[in-house]
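Take a look at this one; I'll ask things after.
One chain of protein is taken out of this complex; the other chains stay put.
When the chains are written out, they are named A, B and C in that same order, and each has its own residue count from 1.
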Amino acid sequence: MSLKVVIIGGGSSYTPEIIEGFINRYQSFPCTEIVLVDIPAGLEKLKIITALAKRMIKRVKLPIQLSMTLDRRSALKGADFVTTQIRVGGLAAREKDERIPLSHGVIGQETNGAGGIFKAFRTIPILLDIAKDMHELCPNAWLINFTNPAGIVTEALIQHSPHKRVIGVCNIPFNMRNSIAEMLGCTAAEIEIEFVGMNHFVFGKRVWQNGIDRTQEVIKRLIQNGDQYSPANIVSIGWEQTFIESLQLIPNPYHQYYFQTDEVLAKSLQAFKENGTRAEIVQKIEAELFQKYQDQELDHKPVELEKRGGAYYSDAACNLMNSIYNDTGDIQTVNIINQGAIPDLPATAVIEANARISRKGPQPLAIGPLPRSIRGMIQQMKAFEELVVEAAISGNYQVAYQAMIMNPLIPSDQKAKTILDEMLEAHRKDLPQFHLHSFKF
Amino acid sequence: MSLKVVIIGGGSSYTPEIIEGFINRYQSFPCTEIVLVDIPAGLEKLKIITALAKRMIKRVKLPIQLSMTLDRRSALKGADFVTTQIRVGGLAAREKDERIPLSHGVIGQETNGAGGIFKAFRTIPILLDIAKDMHELCPNAWLINFTNPAGIVTEALIQHSPHKRVIGVCNIPFNMRNSIAEMLGCTAAEIEIEFVGMNHFVFGKRVWQNGIDRTQEVIKRLIQNGDQYSPANIVSIGWEQTFIESLQLIPNPYHQYYFQTDEVLAKSLQAFKENGTRAEIVQKIEAELFQKYQDQELDHKPVELEKRGGAYYSDAACNLMNSIYNDTGDIQTVNIINQGAIPDLPATAVIEANARISRKGPQPLAIGPLPRSIRGMIQQMKAFEELVVEAAISGNYQVAYQAMIMNPLIPSDQKAKTILDEMLEAHRKDLPQFHLHSFKF
Amino acid sequence: MSLKVVIIGGGSSYTPEIIEGFINRYQSFPCTEIVLVDIPAGLEKLKIITALAKRMIKRVKLPIQLSMTLDRRSALKGADFVTTQIRVGGLAAREKDERIPLSHGVIGQETNGAGGIFKAFRTIPILLDIAKDMHELCPNAWLINFTNPAGIVTEALIQHSPHKRVIGVCNIPFNMRNSIAEMLGCTAAEIEIEFVGMNHFVFGKRVWQNGIDRTQEVIKRLIQNGDQYSPANIVSIGWEQTFIESLQLIPNPYHQYYFQTDEVLAKSLQAFKENGTRAEIVQKIEAELFQKYQDQELDHKPVELEKRGGAYYSDAACNLMNSIYNDTGDIQTVNIINQGAIPDLPATAVIEANARISRKGPQPLAIGPLPRSIRGMIQQMKAFEELVVEAAISGNYQVAYQAMIMNPLIPSDQKAKTILDEMLEAHRKDLPQFHLHSFKF
Partner (left out) sequence: MSLKVVIIGGGSSYTPEIIEGFINRYQSFPCTEIVLVDIPAGLEKLKIITALAKRMIKRVKLPIQLSMTLDRRSALKGADFVTTQIRVGGLAAREKDERIPLSHGVIGQETNGAGGIFKAFRTIPILLDIAKDMHELCPNAWLINFTNPAGIVTEALIQHSPHKRVIGVCNIPFNMRNSIAEMLGCTAAEIEIEFVGMNHFVFGKRVWQNGIDRTQEVIKRLIQNGDQYSPANIVSIGWEQTFIESLQLIPNPYHQYYFQTDEVLAKSLQAFKENGTRAEIVQKIEAELFQKYQDQELDHKPVELEKRGGAYYSDAACNLMNSIYNDTGDIQTVNIINQGAIPDLPATAVIEANARISRKGPQPLAIGPLPRSIRGMIQQMKAFEELVVEAAISGNYQVAYQAMIMNPLIPSDQKAKTILDEMLEAHRKDLPQFHLHSFKF
């Protein structure tokens, strides 16, 4: 029996990680065919990754057929799983997402604030195209999206695509679980966290170790340490002890943008002055990685990849595919349609929640009303996301502006307009939907 | 390590089934102590059951300590699981629940209509007392209630008891799954049904066999057969082909009361004329069963028990305890707090739904909005149940009357009043809450 | 300045009443043009009514231009108000609505049960056509619909018509207010009733006389009298004292169908046996009325019209037009979009509620959550109405069947199917939407 996976954005520096994931899981997830797909501009990288991936597979002598192509539609035929890890406009676009807001004294980050809005504007139309192709060419395949902003992109797909087999994946819940396992001195497999909220705005509400409630102990430790897990790309500045004590919730690293706005902004501006944007740093890391990847002796994932920031992203994706394929019914944290799991949000909204993963797809566990302390902010962020999706699809300038002023990181109507106009212009080639209509800048 | 189970209503004729359940599951659920509890009026039966249960355990040589007591509070100390299978007022009360409505030309049944209302009125105060004792004496123990009307009783406990570890169990979903497995020629373990609704008002919405959607095939078969699973106590009269075709849902046997009211009433009145009430038939079966149970040679559950109507009830309860104890995370259909799983019902309401069962307790899978065809009726039944709970607790005559007129099986305000007054009088000794106040009949 | 009213169904026997309404209100509502529209089959009656209306206007010497036409579209041009009082299929169709269910032992009534469902099926497509014409030809005109079932028809228009200036009118709230005024010995103008619910399923929740709460007194009187206002067409059989006492609400006459189902059915079957259907009685009254209307000496509304059943319907409609025209801002009870006024029903549903009437149109006063006692039943009726609307528009047999089984007055799946099939056949010529598709009977 065949089991075909298509990796869109196959030329990504992350691909060796997902290839390693498939190799490690081969016994339970006997992948027969992997196709790496990319766009013409990425051909050079795609070739390097394909060669490396082939060496990795060869080393372990598994009967996995791996190929590359620029023809997405032909690749999709017969696919069982499709993963998307694309970056529309490349790191050059990311640099703009970071640089432009910062140049106006506003947080510039690739998934939050103005940067996240524009990454969504560029990404959503492309993902909708992919989903449309899937609906036609491989209607039973699952689209596993880990392109950021993963929550907003999944919302767009669930609401607007005819293809409904879509799951958004983020490594944050995955890594929070690892981090708490480490804190409690056990394996991640023993830990379950009840997550509430949305992607990059998710809180851990309760923690169980082997079914025993350990929430209070974790809260206590977080208060004592003042610190927490933080990924390579967004280094935590630590929480006020009272913050954890008062909320009785476990924040995720992105919460610092919203609850430590002043400090994060100051730090970002300082870093920007000293080292330029994160995009520029990443460009250097990427160059080094691809240098390494070209080494004909290299036949495994190099450790340097972990510096890159998205660690365990592909682990999360591989686990998901494995559980669907094997109908395991285990719990994973994914971005899916609410269905009432959080009654304070629209039943059709996308949330990041614990879901039972089986051949039937993901089914969220009902969570019940949000804690009063965070209810308003999560409703606000969801409403903001709806505006981003609407603007990304319609190319409507007014709605894009609404998204800007409703984002908590953009502190004034004037800056909202200045940044919006500048970014629409800077990303012009990747935002045809906004430039079909004439509109006033 | 000890594992103690308390069976309240231990003198029930069903007890041998649950004892058999513990014996069969001993490897995974190593029960160390079972206490059978009953009230003084049930002492004779309790002795017979205790003796039989001891013989059953002895035969298989398991180190399970089994004892009996009339002192509920002492029994509860240190319990891990408490099951309740009581019948306040005994079969004599059931006879009144059936006889009085039928004598006025209205459906008389022990869990639906006026009979169900009064069974709830008698049962809820007792169960609340038990839950209060548990909160004090064994706060970590789970209360597994399979006393009918299980949905309404669980609603009362979840809303009004300080003890929140409460799960309601019914054999209907369990048996529907068995019946569909038989239809598809596979084992029940391979089948999952997505249930939507409330106890005795639950529909099967989708059916999967090993994760593959088989809903359409099951619907087709039900249409062809016009028939379905029906338990011993409520024999199905078969569905209009159009009924299944139009709803695209799998009804449960109790739906006949609501969608075939005329026919069920006519049939019930006929049966009542010929054989008296179901309670009277059951009384005969019970007498025979207890005759059999006294046989000192008998050391296993006799097959005659299956005629009794509640088959697999204790299988459902044992599976539940087993999954909690072993933190299995499998899916079972139970009565629990909605938490948004069905956004059309209050988040605090009790629903009958698929839930993940683990040491953490049951967590419902989010279902999403009800199918339009059944939304109104399920909202109506839930609102009705709220009135029953309120009346059962307050003893308020006006609210009891509201419950009567809002029940779809009671066809007029005059009959509602006549039956209400007659039943309040007939059950007087078991309804102190209604007779503390003076009220007008 | 011109003020043009178009009366669709102008050949109705009720028309003299609305003409009288315009005459009486001429000082505040200076109607300049009235056009009576009807279909070719109604031409004879239309001529009679037109002649009578002209005599009525002539008598009072008002400069109102009155004309008749069969060309609806030309009449609509320039209209300010359009009223609809049509009966698709005429009284012959009503006779079938009543006769067929009764012949199967089921309540047959023109706005409730199977009869109401079929009246909606016939009426909704025609009303949607009218609204579509208005959207094109007189987009600022208000459509005042008093064709029954007025709530369901308004729901269909609000949900599915491009023309949103639609208000449904019923005489029941109007008459309840008159009746309570009489009870309290004051004028109707002094009385305000807070209505909750939907058309023909509306309750009076509070009563004020000149802003003073008189609810308790009204409740007490209703309990003492056991009786209430009932219109000519549906004679009340009186309420159980406990019914009023327990609900603490004022029922409307149609509630007897739902809360006294057995008695009403028995009475209806008896009446049917003795006198045939209400439709047949009405046919006789109509014939006599038109006989009278042809009297060339008659130049005012004859008192006999009041026997007809819809008394004050046109008063309700005239008051409404008057308040919109004069921007009065007074409170009237109308069928309009919920907008949250009753949070237990969809915000987009049509409810019957007190609304402020001004040039801006009607704005409902927020009511808040439904009383617990009636919440479920009203949610059930609204869900039922949604099914009727969907079936009426789509012509989908399965949805029509769902509406039948979800109606509380249709007591079994078998009867639902029998009556549905028989009525679809009997009304075939007026239900093209159901007969375009082939479907199985």
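Note that contacts are C-beta pairs under 8 Å (C-beta built on N, C-alpha and C of every residue); 3 or more make two chains touch, one makes a residue touch a chain.
These figures come from a predicted structure and were not determined experimentally.
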Notebook entry, point to check: The chain left out here touches which displayed chains?
Noted result: A, C
Margin query: One chain isn't shown here. Among A:32, A:215 or A:380, which residue touches it?
Written below: A:380
Note to self: For a quick check of understanding: of A:160, A:300, A:415 or A:435, which residue touches the chain that isn't displayed?
What the structure shows: A:415
Margin query: Can you say which of C:44, C:136, C:182 or C:327 touches the chain missing from this structure?
Written below: C:327
Margin query: In the complete complex, the non-displayed chain touches which residues of chain A?
Written below: 239-240, 242-243, 245-247, 259-263, 372-377, 379-384, 386-387, 390, 397-399, 401-402, 405-406, 408, 411-417
Checklist line | Contact footprint on chain C, counting only the chain that is left out | finding: 192, 208, 210-213, 327, 329-331, 337-343, 347, 356, 358-360, 363-369
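Rule of thumb we're sticking to: only the chains that are shown with their structure count from here on.
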Next item on the list: Determine the centre-to-centre distance between chain B and chain C, using the mean Cα coordinates as centres, and give it in whole Å.
Entry: 45
Margin query: What's the distance between the Cα centroids of chain A and chain C, rounded to whole Å?
Written below: 55
